[in-house]
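I'd like to ask you about the structure that follows.
All protein chains but one are shown at their positions in the complex.
For reference, chains read A, B and C in written order, and residue numbers begin at 1 within each chain.
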Amino acid sequence: MIAVASREIRDRELVFVGMRLPIVAYAVARNTHAPNARGLFEVGLMRDQAASSYLGTMGDPPNVAGALWATRMSNVMALMAQGLVDLGFIGGAEVDRFGNLNTSYVGPPERPRVKLPGSGGGADIAVLSKRWVTLMTHERRRLVERVSFVTSPGHGDGSPDWRRRHGLLGRGPAAIITTLCVFRFPHGRGEAYVDSVHPGHTLDEVRGATGWDVKVDAGVAETAPPTEAELREIRLRSSVGSQ
Amino acid sequence: MIAVASREIRDRELVFVGMRLPIVAYAVARNTHAPNARGLFEVGLMRDQAASSYLGTMGDPPNVAGALWATRMSNVMALMAQGLVDLGFIGGAEVDRFGNLNTSYVGPPERPRVKLPGSGGGADIAVLSKRWVTLMTHERRRLVERVSFVTSPGHGDGSPDWRRRHGLLGRGPAAIITTLCVFRFPHGRGEAYVDSVHPGHTLDEVRGATGWDVKVDAGVAETAPPTEAELREIRLRSSVGSQ
Amino acid sequence: MAEAIERFVPDGSTIALGCALEPLIPFAAGHELIRQRRKDLELVGPISDSLFDEIIGAGCVRRITAAWIGNVSGGLGHCYRRAAEQGIPRAIEIHDHTNFSISMALWAAAWNVPYLPARTLLGSDILGTNPNITDVDGLVYISAVRPDVTIVHVQRCDSQGRAHAWGPLGISEEAGLAADHVIVSCEELVDESVTLSDPNRILLPETKVVAVVQEPGGAHPAPVQGFWKRDHALDNAYADESRTLEGYEAWLKRWVLDVPDRQAYMKMVDVDSIRISGNRPSEPVNFADE
Partner (left out) sequence: MAEAIERFVPDGSTIALGCALEPLIPFAAGHELIRQRRKDLELVGPISDSLFDEIIGAGCVRRITAAWIGNVSGGLGHCYRRAAEQGIPRAIEIHDHTNFSISMALWAAAWNVPYLPARTLLGSDILGTNPNITDVDGLVYISAVRPDVTIVHVQRCDSQGRAHAWGPLGISEEAGLAADHVIVSCEELVDESVTLSDPNRILLPETKVVAVVQEPGGAHPAPVQGFWKRDHALDNAYADESRTLEGYEAWLKRWVLDVPDRQAYMKMVDVDSIRISGNRPSEPVNFADE
């Protein structure tokens, strides 16, 4: 999943890196196919190199040492609000087929069944970054028909140009990367389709673990397996208790 | 005039210091009766000591060395917008009997007879500081019945509570200090009256050099002459070409 | 610290904490709030790792005005869940924010305007749950949030409140400027010759600072650049133990209630495993004026 996520990062892009897995994905991309990709961290950092050791948070000392800019969050957000962030990563507890994320409430907000941590910078990235990607464990309870609460808007109700009509700056979710497959969104349409299934898994497995009637593209490819270089980078950084 | 201005500064106050004369006035106050007065400079500085040598501008190196805070202007303005600045100094080309200052246009703005430099931070101080003082060479062309353009609002049209009714945060001008006298403003009323005349000058002289029908308070005092200590501080800092 | 909290943080206060996000979180101050049994607090911040969760669990909190409350290692904030889902130990009011919107809310207060406009949150249901954020014609209006007290932990500070903080600053500056009062806890209490040698590094105007407390390790388990790494193990342990109410209460007794002060707390921590011993000095700059 991390290797696949890292491939979403193109060389020279400015990437808004979230917590945990995306931090590793950025490091992998930086040290393989995207040597000139810069990472932006909402804590108030810009980097062009992966941290030298494991990070529990984006604000850990190894992520600060050698930074290109240590500043205020509102300055980092300024770049994103100007449409200068090419790609953002957002974590989520629930995602629906239109790419909307819920990280706030399962059940009614006034009396939630599960109170999730909240947006953090997620809604900011979802609205303002040019495109974004979310990583998720592929479970039926996570990939739902419609999220009960939209914390970070994807393509809303899926209707054409929903984002533009609602004034959202960025183009929205480009992919949902799960432990089983990669969903993508057709240009100008809001509903996710299966683009590739990870090696060792099947489309039926995906259908069974997804809370909506899964759409597939003309041909569903097999996700390219992690390369040696990718695996080396991942091991290097996941060794110490990253989940 | 500088000595008189320095006496407007009370100990422990936060003073928004302008250019030139007020810089000297702050130094005099700091080194005589107001040892704990702090100076705030819109360039982005806070100080609690007078600069060690002559300043052509508030941003000259001696004003930065030993500063308590070197920051952005918008942070300094934040303190003033919160009503935390006790006293501000504003320079002006024209003032009227309601304490309104013009530093923008003499004559119609679209085709001015004289284009003055503009507000700088003047209008900010006039609106936001708790109280403010202006220093002016006492000439008929400078002390006018009504300014043709209000850059920095004093008591507006002089009507009761004009400032409060227009939403201005601070209480407005406390004094107009000229080369001949000190005008003050009665509480809750907007028109300046002569509070004291400088030694060696007369009320008639003031009347003759003022563009409006000068009001006087019950008793017009003589302005206390500069003390030895005040003179020493002034000479120390005016030596090099300050005007 | 006990005296600073006693004097400047009464029950019902609105307090901004953890404003540098993951680093420099004033855990020592938070634990003192709990020990002094503060009530009806409003906590303001972006994401405070587990600190807000701990304070909520202790029943000190009336309202949360924040972007994210959980535990960076574990994810979910279990005390937050219990409070929001079951009112245990007490019900809390939640004003959802994003990192960007809480920053704007504090800048609004710093500049003394009722709100600031922003382009975030469009299309998000948070617009429906936070009464202080509304959208009109494709712009979102974020109401000012003015803390009574902002508490920051920094690397060094002098006795007059001139604080030097380095590394990412998150929303520390706007939170301090927006607050009526600022409490500074610091690793090192230094002479003003150190702080005034670099006025650009002074985080906030001393006129806002009402208390300076030297509290080495005051941010633990959060990291402090140049002083402490993040204590991942301890943070993970809290995530596990706080899963159940009993587990949390045991954790609270051991790490907060039965601990007299931060010095005693640090004696319980494996400081050698997290102490930063290296030196990576900043290149000096010259403030000379002649």
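Everything that follows uses one rule, which is that contacts are C-beta pairs under 8 Å (C-beta built on N, C-alpha and C of every residue); 3 or more make two chains touch, one makes a residue touch a chain.
These numbers come from a predicted model, not from an experiment.
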{"item": "Contact set of the excluded chain (shown chains only)", "value": "A, B, C"}
{"item": "Residue of C:R7, C:R37, C:R254 or C:R280 touching the missing chain in the full complex", "value": "C:R280"}
{"item": "From B:T134, B:S152, B:T178 or B:T210, residue that would touch the chain that is not displayed", "value": "B:S152"}
{"item": "Hidden-chain contact residue, picked from the options B:I2, B:A51, B:L87 or B:A123", "value": "B:A123"}
{"item": "Of B:P35, B:G56, B:P160 or B:G200, the residue in touch with the unshown chain", "value": "B:G56"}
{"item": "Residues belonging to chain A that touch the chain removed from view", "value": "14, 38, 45-46, 52-53, 60-62, 64-71, 74-75, 77-79, 81-84, 169"}
{"item": "Absent-chain interface as seen on chain B, which is shown", "value": "19, 41-45, 56-61, 64-65, 67, 70-74, 77, 81, 104, 109, 111-124, 126-128, 149-153, 156, 162-163, 166-169, 240-241"}
{"item": "Chain C, residues in touch with the chain not shown (by the definition above)", "value": "104, 111-119, 139, 155-156, 164, 166-167, 169, 194, 197-198, 200-201, 225-227, 229, 276-290"}
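Operating definition for what follows: only the chains that are shown with their structure count from here on.
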{"item": "Whole-Å gap between the CA centroids of chain B and chain C", "value": "40"}
{"item": "Inter-chain centre distance, chain A versus chain C - centres from mean C-alpha coordinates, in Å", "value": "27"}
{"item": "Set of chain A residues in contact with two or more other chains", "value": "none"}
{"item": "Multi-chain contact sites of chain C, meaning residues that touch two or more partners", "value": "173"}
